[in-house]
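One chain of protein is taken out of this complex; the other chains stay put.
Chain nomenclature is as follows: A and B, assigned in order of appearance, with residue numbering initiated at 1 for each chain independently.
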Amino acid sequence: MSAALDIRGLTKEYVRGKPVLRNLDLSIGAEGITAIIGPSGTGKSTLLRCINRLVEPTKGEIRLTGAEGTIDVAKLRGRGLRLARRRIGMVFQEYNLVERLSVMENVLCGRLGYVPLWRAWLRKYPEEDIARAFALLDAVGLPEHATRRADALSGGQRQRVGIARALMQRPDLLLADEPTSSLDPRTSVEVLEMLTKLAAAEGVPVIINIHNVALAKRYARRIVGMHEGAIIFDGPPEALQDDHLRRIYGGEDWL
Amino acid sequence: MSAAKGGDAMSAATGDTLAPLRREWIRHTPGERLVRWAMFLAVVAAVVWAVRTIDIIPEFLADAPEQMADLLVRMWPPDLAYYPRTVHAALVETLHIATLGTVFGFVMAIPLALMAARNICRVPALNALAQVGLVASRSVNSLVWALIFVAVFGPGAAAGVFAIAFRSIGFVGKLLAEALEEMNPGPREALRAAGAPWGAEMLKAVWPQVRPAVWGVALFRWDINVRESAVLGLVGAGGIGVVLEDAINFFQWDQVATILLAILAVVLIAEIVVTRVRAGLL
Partner (left out) sequence: MSDTTLPAPRRTPFAPEWGMRVLGALLVAYLVYASTQLDLGLGRFVTGLGEGGRFLARMFPPNFARWELLLEGMVESIQIAVLATVGGIILSLPLGLMAARNLAPWWVSGPVRAFIAVCRSLHYVIVAILFVKALGFGALAGVAALIVASVGFVAKLFAEAVEEISMKQVEAVRSTGASGMAVLLYGVLPQVASRFVGFGLYQLDSNLRNSTLVGVVGAGGIGGTLFAAFKRFDYDFVSAILITIIGLILLAEVVSGRIRAAMQ
């Protein structure tokens, strides 16, 4: 299949003249996990947030291809942007569940781009949405938690709900922004395991920002190394050598 | 409700065909729903009752927007020349009433607060008595206090000062008593262990601990009193309300507008001053 996401010349300046992303080109295939690694503050998060326009890109094209055709996300506004966003799922570092809503309501948030407002308001979701939400909760291992409030869950459980919410959108692309940085090592592995499996089953490509190089190598089929807003490594995990890591993160002693 | 626990990720994620386990999702438990319905019904019933029985003349309601617009048109432009002639002196009087009322109220509230604080005064009967006094002061609005003091002193600013003072007692006394009860007992015990008399204990152990609260409460109440003293004149207790009443009775709407602007300005300035001073003090 062709590329799901094609980024051309993406530049983002929060302050004029100080680009965080420098004329970035990146193409993501229709399947598999792509891990983006790089030091803090190098623009990994900004890159992900530009893709679903939580951050406004300064310049460049972001072409998204999926079941509904190809669109340039960077040029959309209003309703068009909302329709694009519902095709892109996102998993957040701090889960970002709506804490005072139940787990089920959080998962159903993934349908907000699809259902009319009155249904969302009255919680009258179509039956197949509810069925799918239950199926996803089963899949992430939380079948009994539908009616619990999100703030009653542990970190790992919350992130599973976050993944279910993102998949509820039936996305063409899944973005995961440091999904394991707030979790302990064992839960991190469990969550990544689940994310990989579910994404493969749904046939959704995933872009994941990650600090942990070992985990990136273990789960990704492709690794992108960023340094100061530019891509300086792009290849399979096996090709990533200490020399590359030195260039990505700088310094020597830590290796 | 027998769920295929932890089911295979593949089957769950891929197929709506096999996935629907026909479980029902209900947002609230029956008990919660009952409570929500009861609350909703209570609110609706209260509104319906009020609307159906309240004495509102429909014709008044119908031309209300028109009347309001008419009033606003008559208010414009404000008669600013009226300010130096009459409004200024009344405004200053209002500020005097607010400030003197706050100070007198404070002076009267301190003994009541000491009596109400259970860690200062150890006699439960006196605690209760002080609480009754504070509640009585709080439950009577300053406008009602003004009516009472106009009856006692006759019309004039004196009635206003006393109204503000008596309304402030309950508010100030309650907050001061709370501050006293929250204070750390350590310093007092230390002083008592050193053989200090009651007065020294109050001055050197209690006062330093509650001083920020005292200033905060005083400023807070002064701010409220500036607002409240603006209306006392409507019942004859002095201040800018008297001027406002006159202007309204003579239908001098442009003068009314000037007075309202003056009140608005003073209230906003008082609020800004209080916020600034508090930020500097605390």
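Definition applied: contacts are C-beta pairs under 8 Å (C-beta built on N, C-alpha and C of every residue); 3 or more make two chains touch, one makes a residue touch a chain.
No experiment lies behind these values; they were computed from the predicted model shown.
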Which residue of A:K12, A:R85, A:H145 or A:R222 touches the chain not shown here: A:R85
Residue of A:A30, A:L101, A:A200 or A:V213 in touch with the missing chain, whole complex considered: A:L101
From A:N52, A:T65 or A:S188, residue that would touch the chain that is not displayed: A:N52
Touch residues of subunit A, complete complex, unshown partner: 52, 54, 82-90, 92, 94, 96-101, 105, 109-114, 117, 120-121, 162, 165, 169
Residues of subunit B (touch criterion as defined above) contacting the omitted chain: 43, 46-47, 49-51, 53-57, 60-61, 64, 67-68, 70-71, 93, 96-97, 99-100, 103, 135-136, 139-141, 143-144, 147-148, 150-153, 156-158, 161, 227-228, 230-231, 234-235, 238, 244, 248, 256, 260, 263-264, 267-268, 271
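One rule holds in what follows: only the chains that are shown with their structure count from here on.
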Subunit A and subunit B, separation of their C-alpha mean positions in angstrom: 49
Subunit B partner contacts - residues on subunit A that touch it in the complex: 102, 104-105, 123, 127-128, 130-136, 138-139, 141, 143-144, 146-147, 167, 194, 197-198, 201-202
Complex interface listing, subunit B residues touching subunit A: 3-7, 9-10, 12-14, 16, 19-23, 25-27, 29
